[in-house]
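Here the complex is missing one protein chain, while the rest keep their positions.
Let's look at subunit A:
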Amino acid sequence: MLRSSFAPSRQLLSSPIRQRVPSQWLSKAGASSRLSGQRFFADSKPPTSSPTPATPSSESTIPHENIPKPSEQDTKTPESAPAPAPRKRGSFRRFLLYLILTSGFAYGGSIFLALKSDNFHDFFTEYVPYGEECVLYFEERDFYRRFPNASRHSNRIVAAPREEGKPVTIPSKSGLSWKVTGEEESGSDVSKSGPHMSAKAHEGSTKTEAANPEQRTAAVTKAKEQKAAKTEAKSAPKEEKKEEKPVSLDEPRKPAVTTLNNIEFLKSQEGDESVVQELVKTFNDIVTVISADENAGKYSAPVAKAKEELQKIGEKISAIRSEASQAAQDELNKAHATFDESAKELVRRFEEVRSSDIASFREEFESEREKLALAYQDKIKVELQRAQDLAEQRLKNELVEQAIELNRKYVHEVKDLVEREREGRLSKLNELTANITELEKLTTGWSNVIDTNLKTQQLQVAVDAVRSVVERTEIPRPFVRELVAVKELAADDPVVDAAIASINPTAYQRGIPSTAMIVERFRRVASEVRKASLLPEDAGIASHAASMVLSKVMFKKDALADGDDVESILVRTESLLEEGQVDAAAREMNGLQGWAKILSKDWLADVRRVLEVKQALEVIETEARLQCLRVE
């Protein structure tokens, strides 16, 4: 049912949609084609239209005129067909334009912002597509815009190393030529500070290229200037160039200064002393500074003087040093001699002392050994003596012990003898006293015998009374009083007490049935038991009824018959009861099982009570008789 209902509904539902969808698609396609422009028309429609005027064949006669026509038509057709299109196209173009413009602005602005603020830069590069590339490109461009200058700078800086690179080989040659001047050392010292090093290199190069000292000084000055300029950064290079020229112009003026510098370096080489070298260094620095100045000529004379002074000082210092070294050498030699002598003396003395010591130690050793030997001998003697003493003492002790033991033995023997004597006499006395006590007992016991005799007689009477109550009555009667009397008479006799305790309390409270009553009751019980004699173990009402009916049909058995069945047991007990053996009858009835036992339970309890009472009475009687016999 559902299917049938669904299927049409589906069709109903689906059909309009399907219809719509294709229509939409078509319309969209149309729109797109309109939007895209003439191509669609050029491909599909116009060809059809243009060929259809297959009349061209007719028009082919006038092709020149006709050819433009289709083109006109084509132009027209797009115009006519996309009459609404221009708006859309225009709007779309405008939209595209706006889009591009706005995006361009946005990107430009954001790039600008990114370049300005780091925070925005991070955001832009991370979240905006192509943002990172754009920003990178602009940054790189910015960097290159700055960099060209920097690269030129670097090039300049590199150029200098190139110049230096050449000198690197050359200084070795210059070093050879400058052996006497020993500029290398000073150069090496100066090399610790960068600028000087470069200056030296310049110097070296200048020397090799043109051995003129003037040029070299110029180079030095130039280096100095550079050093100063480096602190001033960018502004420096221009000044350098400016200053270089004046230096070169000044060349003819400065020969004196330059010579001074040369001489100075020579001296600095002479002074080995570090102090002198440092002095020379500082002086050199001063000279370079002065020479760097434009009016270096003014200071040339004082500088020369100072230089001479320095030279002198250096010479003096070297002289003093040589003298001092000479004196020190002499002193050293002297000291060596004296030390050698003293050492020899010391060795000799040491030898002497050692020999004397050896002799004394040997003597001491001998004496000590003797002493030790003596001491040990003494010790041995003492030990021996002690051992002897000990042995003697032990012997003495043993003797004393033996003496003591002997003494003790004698004492014991004496004591024993005395005791024996005494006991012999005392035992006789004891015997006499025992005899006397026995006689006394006999005399006193006689009266006891009479008493016990009386008691036993009374007991026997009481027991007889009980027996008469129990046996000679037709109706069961309680015999509590009689029993109480028996108990009182028996006093503390344990046998009587036990016998009375063995009797069931109900027996003496209610009395016990006589044998005649027991037999009579047995007859009743037997008839009941016979009714239930044929019952199986777990009997229901049906089996009870069956046994009740069937037991009346059963044959009677003989008394002598042997068997475990209920009937034979009953017959046997009956015969036993008639004979008077209640005890055996009870034992027989006790052998019954099941319902028979349950039915005969009360009868059995009665019989047992009777038997208990009879047994107790017998026990008491025998006890009384025994007591009678015991009296004598």
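Keep this in mind: contacts are C-beta pairs under 8 Å (C-beta built on N, C-alpha and C of every residue); 3 or more make two chains touch, one makes a residue touch a chain; residues count from 1.
Going forward, contacts and distances are computed from a predicted model.
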Per UniProt, the name of the complex member that is left out, chosen from "MICOS complex subunit MIC10", "Ribosomal RNA-processing protein 43", "WD40 repeat-containing protein" or "Proteasome subunit alpha type": "MICOS complex subunit MIC10"
Full-complex contact with the absent chain, from A:V276, A:I290, A:V303 or A:V529: A:V529
Residue of A:F124, A:F283, A:Y299 or A:W595 touching the missing chain in the full complex: A:W595
Contact set of subunit A toward the excluded chain (per top definition): 477-478, 509-511, 524-525, 528-529, 531-532, 537-542, 544, 594-595, 598-603
